[in-house]
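Every protein chain of the complex appears in place save one, which is left out.
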Amino acid sequence: MSNKTLTRRGVLKSGVGIGAGVALPTIFTASSASAFTNEPTGSSVTLGFNVPQTGPYADEGADELRAYELAVEHLNGGGDGGMLGTFSSKVLDGTGIMGKKVQYVSGDTQTKSDAARASAKSMIEKDGAIMITGGSSSGVAVAVQGLCQEAGVIFMAGLTHSNDTTGKDKKANGFRHFFNAYMSGAALAPVLEKLYGNDRRAYHLTADYTWGWTQQESIAAATEALGWETVENVLTPLAQTDFSSYIAPVLNAGADVLVLNHYGGNMVNSLTNAVQFGLREKQVNGKNFEIVVPLYSELMAKGAGANIKGIVGSQNWDWKLENERGDKYAGSNAFVKSFGEKYGFPPSQAAQTCYAQTLLYADAVQRAGSFNPCAVAEAMEDFEFDGLGNGPTTYRGADHQCFKDVLVVRGAENPSDEYNLVEIVEVTPVEQVTYAPDHPMFAGGALGSCNAGA
Amino acid sequence: MDAILVQILNGLDKGSAYALIALGLTLIFGTLGVVNFAHGALFMIGAFCAVTLQRILNLSYETVDPDKTDFLGQPLKVKTPYVESWFGPDVGAAIIDWSVPLAILFAIPVMLIFGFVMERGLIKHFYKRPHADQILVTFGLAIVLQEIIKANFGANPIQTPAPEMLSGVATLMDGVVYPVWRIVYFCFAALIIGGVFAFLQFTTFGMVVRAGMADRETVGLLGIDIDRRFTIMFGLAAAVAGLAGVMYGPINAPNYHMGMDFLVLSFVVVVVGGMGSLPGAVLAGFVLGILESFASTTWATTTIPGINQIIIYLVAIIILLTRPRGLMGRAGVMED
């Protein structure tokens, strides 16, 4: 982006109207003056919240947007401050970011790469957004991350679980707080071994697109290391709604575990169908048949209803974390309190990630003393923090991935209310889910150098 | 062998849904000559009739349980549905359990009225308009309907489970098990399809409608108010789509865009069956359902990678190229 000028927002917004509409085009400026894209010069700074508002993930997007609004409120000194009080870094003081009031614009990704990029571009070009964040699928995250790299703004990924986001498609301007498929596999494996033993035969149903493949690869690698056998991996089309013809062969495949590498509506439907076919009550090889859903979310649990009882999966965070596992996960309760009091229900993991990402960005700017994306990225790289609900966490500089504990959860048998659909089985410590930046599942990409635009 | 049998059952089951939707779509095509892009939305509205009834039955009053706490640490409010307090917990729970079958009774009047209103209020004015205008207006309507549903029920799927008695699996023969509800769905579809055909074949009303499908003008000249009958046919088509939706709920949880998911597919089914042919639509529904099931077996996907992604469209192309008017189409319907 070479077009943003010093004058653009600053001069205009602060109302230095230059003699009210003098008809001479006196201020022609091309690629000059400003040091980086959308440098905020007035008394405010604009963040872009790009979430799915239409399409199947609209509810998840709505939850993300709630979290963003809450984060903005807290950054500007409103509300009860939420996790600002527990965050280990204390540079944010409720006066916005570097004294500038935080404003935001929102847009609709439609969960399509094209629409998401169009929306992000409009935020950058029209609204002067200095940072873009959000999203509810990996395809969108990778596409928008690429755009932000080119435009010279920071991208703080929302919910994206594919290894590629911080692997093959990683970018210097992009950062991910959410966990990934590899971590799911690494966190689940020991728990699966404990629950189901180490001589199991797993049958995989996998959504036939990039995320599904990385998910399947990760889980298969992790479980095979335990001694499990992967009987079959069947790819299912994204548009599939009725999975009966994929579930039926599982009955006679000799497998005793079904792994559903599906997300969102796909997962709700495939799990519903699997339960319909009586897989949960089935006995194979003298063992109880088990179903595993590697990536869980609260909304999926809600959508799947009673079908998730007893089914194991992994999560980035859960609102009960601090209550059940103690002070190590400080921040969780503070966040649940301010979110719950404002909206009337506990936040989802997507909301927590988005809230944390906004705070992390603000904090990095404050510490760097500049909105320049390169300075911000430098401040974020290898930053160690605590108190954002996930316990001690590191933003690894080599691939811009956060490393923190991963939750293994299970669908509750008798939920006391609709917010307790899952129970925490285990919290896998960060050491077990850490991998080398050049791990083969993440190879093939390069961060490149940071781009500040202008 | 068993695997093949199960896949045929799966195909019949998918085919039932396709056939029911395609049947209604063809009724509208055939009688009114209208391309109804809102037909998927009618299916979706049907499914949400079940959701609505479930919500109504679950209307609850709240009591505070001081022993438990909610997520904010305050005393938990326990909800008890009114039906349970009126009829006692057992009967109440049974009523809620049977909400999907009960929703059939609820959906029939709702869908009929919905169909009448839609035809009288909107579609009627588009009989003489080009097909393109019909597409635009019904597509607009479909968007409006699904957005209204989304605004009220959210975008997330909502489970409408089958009654306890009809869930679970049935053992058909040694080693072959199949979900009970899916068998119910197939029987239900067969019943509806049979009913519609009998209605058209054996009643005077049906005879007039069939005559109207063949030559609307002449029937009008004979002094028969064919418009009124067509309105009723539209209502009937809406009811068929709606019932297909109600019963589909327990198979896959309804969400607001399920209509759009089925829309394109049902058009393909109708066209493959042949425009204006009711038996064609039903036949094509089952044929495509079964082929889709077989294409998703490992055997098929290893032979031709990606076949499960495209099978329906591939079959549609082959059939349309070898049989110009689909399986059982008549000449001259929607060919220009």
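We just call them A and B in the order they show up, numbering each chain from 1.
Please note the rule applied: contacts are C-beta pairs under 8 Å (C-beta built on N, C-alpha and C of every residue); 3 or more make two chains touch, one makes a residue touch a chain.
Here is the rule we use: contacts and distances are computed from a predicted model.
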Query = What is the missing chain called in its UniProt entry, if the choices are "PspC domain-containing protein", "Acetolactate synthase small subunit", "Amino acid/amide ABC transporter membrane protein 2, HAAT family" or "Phosphate transport system permease protein PstA"?
reply = "Amino acid/amide ABC transporter membrane protein 2, HAAT family"
Query = Hey, which of B:Met111, B:Ala244 or B:Met275 is the one touching the hidden chain?
reply = B:Met275
Ask   = Among A:Trp211, A:Phe371 or A:Phe403, which residue is in touch with the absent chain?
value = A:Trp211
Selected from A:Leu84, A:Ala115, A:Met131 or A:Ala375 as touching the chain missing from the view = A:Ala115
Ask   = Which listed residue (A:Leu92, A:Val142 or A:Ala375) would be found touching the missing chain in the intact complex?
value = A:Val142
Request  = Would you write out the residues of chain B that touch the absent chain, in ascending order?
outcome  = 35, 122, 125, 129-133, 135-137, 139-144, 147-148, 151, 264, 267-268, 271-272, 275, 305-306, 309-310, 313-314, 316-317, 320-321, 324-326, 334-336
Remark   = Residues of chain A touching the missing chain are 1-5, 7-9, 11-13, 15, 17-25, 27-31, 53-54, 58, 61-62, 65, 69, 104-108, 112-115, 117-119, 121-123, 125-126, 137-139, 142-143, 146-147, 149-150, 164, 169, 208-211, 235, 237-239, 445-446, 448-449, 451
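Here is the rule we use: only the chains that are shown with their structure count from here on.
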Ask   = Hey, how far is the Cα centre of chain A from the one of chain B, in Å?
value = 36
Query = If you look only at chain A, which of its residues touch chain B in the complex?
reply = 55-59, 208, 232, 234-237, 239, 241-242, 244-246, 248-249, 251-252, 265, 268-269, 272-273, 276-278, 281, 299, 302-307, 319-320, 336-337, 340-341, 345-346, 416-417, 419
Key: Of chain B, residues touching chain A in the complex   = 2-3, 6-7, 10-11, 13-14, 17, 68, 70-72, 76, 150, 154-159, 161, 167-169, 175, 177-179, 181-182, 251-253, 255, 257-258, 261, 292-294, 296-298, 301, 308-309
